[in-house]
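Just one protein chain is left out here, and the rest sit where they should.
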Amino acid sequence: MDLRFTPEEIAFREEVRRFFREALPESIRRKMVDGRHLDKADIVAWQRILNARGWAVPDWPVEWGGTGWTPVQRYIFQEEMQQAPAPQPLGFGVNMVGPVIIAFGSEAQKRHYLPRIRNIDDWWCQGFSEPGSGSDLASLKTRAERVGDHYLVNGQKTWTTLAQHADMIFCLVRTNPRVKKQEGISFLLIDMKSPGITVRPIVTMDGGAEVNEVFFDDVEVPAENLVGEEGKGWDYAKFLLGHERTGIARVGVSKQRIRRLKELAALEPAGGGRRMIDDRRFREKIAAIEVELKALEMTQLRVVSAERQGRSKKPDPASSILKLKGSEIQQAVSELLMEVVGPYAMPYQPDEEGWNEPPIGADYAGPLAPTYFNWRKISIYGGSNEIQRNIVAKAILGL
Amino acid sequence: MDLRFTPEEIAFREEVRRFFREALPESIRRKMVDGRHLDKADIVAWQRILNARGWAVPDWPVEWGGTGWTPVQRYIFQEEMQQAPAPQPLGFGVNMVGPVIIAFGSEAQKRHYLPRIRNIDDWWCQGFSEPGSGSDLASLKTRAERVGDHYLVNGQKTWTTLAQHADMIFCLVRTNPRVKKQEGISFLLIDMKSPGITVRPIVTMDGGAEVNEVFFDDVEVPAENLVGEEGKGWDYAKFLLGHERTGIARVGVSKQRIRRLKELAALEPAGGGRRMIDDRRFREKIAAIEVELKALEMTQLRVVSAERQGRSKKPDPASSILKLKGSEIQQAVSELLMEVVGPYAMPYQPDEEGWNEPPIGADYAGPLAPTYFNWRKISIYGGSNEIQRNIVAKAILGL
Amino acid sequence: MDFDLTEEQRLLRDAVERLVAEEYDFDKRKAYAQEPAGFSPARWAQYAELGLLGLPFPEALGGVGGTPVETMLVMEAFGRGLVLEPYLATVVLGGGLLLLGGSAAQQQEMVPEIARGRLRLAFAFGERQARYDLADVATTATAAAGGGFVLSGAKGVVLHGDSADRLIVTARTAGGPREREGISLFLVDAQAAGVTVRGYPTVDGLRAAEIAFREVRLGPEALLGPRDHGLDLAERAIDLGIAAVAAEAVGAMSALHELTIDYLKTRKQFGVAIGSFQALQHRAVDMFVALEQARSMSYLATMMAEAEDALQRRRMLSAAKVQIGRSARFLGQQAIQLHGGVGMTMEYKAGHYFKRLAMIDTLFGDADHHLALVAESGGLIDAA
Partner (left out) sequence: MDFDLTEEQRLLRDAVERLVAEEYDFDKRKAYAQEPAGFSPARWAQYAELGLLGLPFPEALGGVGGTPVETMLVMEAFGRGLVLEPYLATVVLGGGLLLLGGSAAQQQEMVPEIARGRLRLAFAFGERQARYDLADVATTATAAAGGGFVLSGAKGVVLHGDSADRLIVTARTAGGPREREGISLFLVDAQAAGVTVRGYPTVDGLRAAEIAFREVRLGPEALLGPRDHGLDLAERAIDLGIAAVAAEAVGAMSALHELTIDYLKTRKQFGVAIGSFQALQHRAVDMFVALEQARSMSYLATMMAEAEDALQRRRMLSAAKVQIGRSARFLGQQAIQLHGGVGMTMEYKAGHYFKRLAMIDTLFGDADHHLALVAESGGLIDAA
C-alpha cells in the first residue's frame, strides 16, 4: 500500500499539466474559470487540439487512437484537464457512442465513425430519454419499423443535450413491441439532417438552452446504421451507461471551483471593512466541503487502483457512490459561489455573445446564481441520485 | 389572529409558575436540572403534591378530577412544568390507561382505578410491544384464553418502562387468533403481583435500567378486568396512542435543556483561557437549534389553537410533525450537552444512590454522555420517526 | 392566543387569492414580465382599487387601517402567484418608512398617493461594500449652505428602484464609515439632477437597480425621520420587509410543495406513480415539516414586526429569516429533485418558485447572516 504517485506518474502529470498550460486557448480557459457558456467552436477547437496531440480518446484501444495509458494515467489526465480548467471532450462521441461502436459496431461503422469522433467531425448527441421514460428508460416508445433496406422512425426524444449543434444522434428505438420491454429495443445511428427530424430547444430555468426535444416523423434510416443486432439495444445501452466511471465524480472540477470560490471570497466585501474570507463561518463552510472532496478523491483513487489491478471489468457499483457524493459536492460548491456575492447574486446578466454592458457589481457575479440553478441537474441526469441509491442498495448491500 | 396570550392566560401562567416554584421539592428539581435518575419515591411524591393541588389530571373530565382548563391553559401548565423543571406525571396512568378507562371502562373500573391513578396509589405500566412486534404492533402474540370467570394469559411483553415499580399493567392480548389480526385483540388490566408474572430488566447502553421484559406464564386475570368489549382492544389502543398530542414535542423540556446548555457553556473552558460560550461556532450551533425550537413552539401553539376551536376532535396528524421535529431537537440538544464538556464526556460516573466519590471534571459532566446515548430512544419509541413519516405521507399528503 | 382570522381578514384573503388565481396564471405572469416596467400597471391599478395599496395605512391617510396580519395574507397569496409588482418596495418598505418616520406633511403628501396607486417608492439601503450590514453606509449627505443637503454615493440592488418615483436613501450625515450613529434617511426624487438609475431584471424575474447620486441637492424637507439617528428607523422598515417576505416565501413554498405532491401522484415510472416509493414519500414529508416550521415563523414574524422592544423584535425577525431561508433552500432543492428534468425547465412553474425562494434568502440578509445576529444577541432563550 503506497498512496503516493510513482516518479513516472509525477513526470506524466507534469507533462500533461504543461501541455494544458500551453495548448489551451486563453479565451476558452477564461470562460471556464468564469463559468460562462462555451460555444460550439470552443469545444470543437479544443477537441482538435487534443486530437492533434493524440490525446483525444485516451480510453479507446490503441488501434483506434487510444493512448494505452494505465488507469492512474487516465485519472491524472482527466483531473488535470478539469483543473486547467479545460472543456471535457464531447462525451456523447468519445465516451458513449464511440465505445459502443468499438465493442459492437461493424467494421464499416468503425472505419467511418471513429476517426470522425476523435476529430469531432461529427457532433453526436444522445437519444435515450423520452417524455414518458425517465428513470424507467426501458419503457421507451420511439419505434423503428424495418421497411426494405431502411428503418422508419417515429417518436420523440427529450433532454437531448446540445442537439442543436448535432450532426448525428444515437438512439434507442423499439423495433419489436411484442416482446418483453427490454428485448424489443435496438440501437440506431441517425443523421440529424434526415428529413422528418425537428429539434426544439428546452430553455432551462437558468436561461440556458443546452437541452432539446427531438421529434422523429417518418424518418428514414439506412439499415446499415443499426449497431450490432436488432433487439440487443438494451444491452448496448447498459454497456454504455456503465462505461464511464471515475470521471463521474468530477473531483477536478470541484477543486477548480473551490479555488475560484476562495479567490472570490478574498475579493468580496463582507461589510464592516472585512472580506468574506475573513468570516470564520464562511471559511469553515468551505473547509467542510474540502474535507468531503479530499475523501471523495481518495475514494476515486481506490476505484482507479482496483481497476488497475484488473479486478473489476464490469461496471463497478462504486461508481454510484462517486456520482452521489460528487454531485452533492458540486452542488454545495455552487451554493457557496452564489452566497459569496450576497445581494449581487440577484442581477440577471445575460451570458451571450455580443452582450457588452458593464457588469453589475463585480464582473464575476453574473453566472453564479444561474450556475447554482443549472447544477441542480447534476443529481438528476445520468441516473438520478435516487436511482444510484437503489443500485447501491441492491448491488452492494444486497437489500 | 392574535398570537399573544390574553391577560387571563398570563395570570394563569404566573399562578402555575409560582406554584411550581414553591411546591416542587428542591432535591427533585436539582436532579431534573442535572439530568440525573429520579427514583420511584420522587415521582410518587410529586404526583401527590399535584393531586393535593387538584392538578394531577388536567385533561380528564371534571367529574373524575380534571381541571376544565382550555387547551391553552393545559399547554401553559405543561410548558411550565417542563421548564420548572418538574417530573412529568407518570404517563401510563394519567395519559394512557386513565383516558381509556374513562372512555371505555365499566363504572366499577372507573370508581376503583381513577382516583388511584390520580394519587398514584397504583403504579401503572404498559404492555403493548412484544419481541416480534415493534412498529407492526397488531402482530402481537401474547394470548388470553377465557376460562370460566377469568382469562389465562401467556406470552411476553417487552420495552416495558418502569415495570419494576409497577402495581398494574394494561396489556393488549390476543383473545381470538382466528380473525383478522386487528380484530382478535383485547385490552386487559393485570395485577403485577399475580402469580406467573416475571419481570426482567433490560439494561440500556447508557447503563440505565428503565425498561423491562415482562413474562406471563399461566397468569389468571379476572374477567372483570377486561376493558370494554372483547376484540375491541385495537380500537382502544389507537384511541390511547392518539390521545397525547402536543406534549409529545416536549418544547418545555428542550427550552430547559438549552438554558442548562448555555449555563454550562459559560462555565466550560474552551482552551486558551476562553469559555465555550465565547466560541462563535458553538454559539451559532445553539442558536440554530433555538430557531428550530421557536418554530416548533409556534407549530405546537397552532395545534393547540385548532384544538381550542374544537376543529380537531380526532388524533391530529400534525402531532406526527411535533414528534418528528421535537425528537430531532431534543437529540440535537443532548449532542451539544455532551460536546460542551469535550474530553470530560468520557469518564463514566455512576448515577446511583450512595455513590459519593468526588466528581471527575465538573460535577455536571457525569450524566451528559449517558443522556445523549439514552435519548436516541426518543426517535424510536411511541412510533418511530419512520412510522411518523408514513403517517404524514398517508394522512396529510395523501401519498 | 388565537390563530384565527377575523371575518374581514378571511374576505381579504379570499379576494386576493381569487385575484391571483384569475389574473396571475403562468402565461399572464410571463406577459407582465415583458412589459416595460417589468410588471403589470393594470394589476397595480387593480390593487389600488381593491384597497391593497392602502392596506397598512390609517384611514385618515387614505388607507384601510390594516395590521401586519393583513400584509401577511396579501404577501402569502402574492408568493403563490409569484407576483411581480412592487408591493414590497412601495407599500411595505416605502409606506412603512413614511408611517414610522415621516412628518405629518410627508405622510399627508405621499401616503394617499401610494394608496391610490399614483406614487411608487423604493428603499435604497444597500451598498456594494456593505453586503448585508445596514450600518456600513458610505453614501454621504453633507449639509448645504443655506439649508438642505448634498447627497453623493451609490446604492446597489435596489428592489424596484427603476420604477420608483421617489427613492428613500440611507446616507451618512455624521460619524465614521461603519458606525450605527450618524445615518439619516432622505427622500429623493428619482428624476432629480445627479441621480442615475440603471435598472435590470433579477434572476427571479423581478426588477432592481444600481443607483448613483452625484452631488444631488436636497431641500431640508427631504430628511425622513431623525437626523443622524436613522438606523433604527431603517431597521424597523427592514423588519417589516422581513415579515412580508417570510409570508411571501411561505406562499411560494406552499404552492411548490403542492405542485410536487401532484407530480408524485401523477408521474408514473416502472408502471406505478412515483409517489408510491417510500423514499420519495419520506422526502415529501420532510419538505412538509420544513414548510410548516416556516409558516409558524412567518406568523411569529408578523406578530413581532411592529414590537416596540427592539432587541426582541430584531432577534425574532432574524430567527424567522433563518428558518425561512433554511426551509426554502431544502424544500426548493428537493422539489426540483423530485420533479427531475421537468423541474429544471423555464416552461414549468417549479423552477420559478425555486429561483424566487433562492433570491428571498439574499433579501435583507441571508440565513447565515441572521443566524449570526441571533447568536450575537444571546440567542432566543436566556441562560439559566
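Each chain gets a letter, A, B and C, in the order it is written, and its residues are counted from 1.
In this section, contacts are C-beta pairs under 8 Å (C-beta built on N, C-alpha and C of every residue); 3 or more make two chains touch, one makes a residue touch a chain.
Here the structure is a predicted model, which is why all the values come from computation and not from measurement.
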Among shown chains, those touching the left-out chain: A, B, C
Selected residue (touches chain absent from view) among B:Gly91, B:Gly134, B:Gly196 or B:Pro222: B:Gly134
Selected residue (touches chain absent from view) among A:Arg74, A:Arg250, A:Lys325 or A:Lys377: A:Lys325
Per the touch definition above, residue among A:Leu137, A:Met205 or A:Ile258 touching the missing chain: A:Ile258
For subunit B, the residues touching the chain missing from this view: 129, 132-136, 139, 158-159, 202-207, 211, 268-273, 276, 281-282, 331, 335, 338-339, 342-349, 360-361, 369-370, 372-374, 376-377, 379-381, 384-386, 389
Interface residues of subunit A (partner: the chain not displayed): 1-6, 9, 33, 72, 255, 258-260, 262-263, 266, 280, 283-284, 286-288, 290-299, 301-302, 304-306, 309, 318, 321, 324-325, 386, 389-390, 392-393, 396-399
On subunit C, residues whose C-beta touches the chain left out of the figure: 277-279, 281-282
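By definition in this document, only the chains that are shown with their structure count from here on.
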Chain separated most widely from subunit A, comparing mean CA positions: B
Subunit B-subunit C separation of Cα centroids, rounded to whole Å: 42
Centre-of-Cα separation between subunit C and subunit A, whole angstrom: 39
Interchain centroid distance [CA atoms averaged], subunit A/subunit B, Å: 53
Shared-contact residues (touching 2 or more other chains) in subunit C: 372
Sequence positions of subunit B contacting 2 or more other chains: 280, 284
